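Here the complex is missing a single protein chain, while all its other protein chains stay put.
== chain A ==
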Amino acid sequence: MSGPNEDNNTQLSSHIFGDLLDSIIVDVASECHRIAKLGLDRNLEEEEEEMRLSAQARARVADPSNSSETNTKYVVDIFGQTHPSVATEIFECMNCGRSIAAGRFAPHLEKCMGKGRKARLKVTRSSTAAQNRYSRGSPVSTYSPYSNSTSTNRLSNGTPSVAGEEYSNGTYEEPWNKT
C-alpha cells in the first residue's frame, strides 16, 4: 500500500472513494433485491400504467390541433341549458329581506352582515391552530398539525404573508422556500 508514487494521496483518496461508492451501491442493490423478492413493489406495473396514461393525456391536451375543451366558452351544458356569467336568479336576503340577484349575493351579504374588512382583525382560527399544533385533543379539533391550512398556503388570497413552517424540506440555498 505504501508505494513511493508522487500522486500517492490522489490514488489513495480515489481508492477510498471507490470503496465507499461500491459499498453504497451494494447497499442499495441489496435493499432493492429484498424489496423485489418480497413483492413489496408489486404495484409497479399499475403505477407505470397510470404514469403512461397521464403522459398521454398531457400530450393530447398540449397538442394545439386538439380543440382545447378547457378553454372554450361554454355554449350549452349537458342538460341543454345556458347560464349567464353572473347568476340572475332572484331571491330574498335572509338577513335584510331585500331582493338580490344570486351572482351579487356575496358582496351584498358582506355589507349587510357587516363583515369583510373588520373581520380580518380578529384572530383567525388558522393561527390558533398553528399555536395548538403540538397540543393534542385541543378544542380546535379538526385542525390537524399536519394539515397546514394557515394563511400562508392559500391560493387566491388577498393577504399573503410569510410564516414559519414546522416541517419543510428546506434547502435554504435557493431564495424560494416551499411551504
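Basically, a residue touches a chain if its C-beta (ideal position, glycine included) is under 8 Å from a C-beta of that chain, and two chains touch if they have at least 3 such contacts; residues count from 1.
As a convention for this text, contacts and distances are computed from a predicted model.
Enquirer: Between "Heme oxygenase", "Geranylgeranyl transferase type-2 subunit beta", "histone acetyltransferase" or "ubiquitinyl hydrolase 1", choose the name on the UniProt record of the chain that's been left out.
Expert: Matching "Heme oxygenase", "Geranylgeranyl transferase type-2 subunit beta", "histone acetyltransferase" or "ubiquitinyl hydrolase 1" to the record, the invisible chain is "ubiquitinyl hydrolase 1".
Enquirer: Residue by residue, what part of chain A touches the chain that was omitted?
Expert: 19, 22-23, 26-27, 30-31, 33-35, 37-40, 42-43, 46-47, 50-51, 53-58, 60-62, 69-70, 74, 77-79, 81, 83, 86-87, 89, 91, 94-95, 102-107, 109-110, 113, 115-117, 119-120, 122-126, 136-137, 140-149, 151-158, 160-162, 167-179
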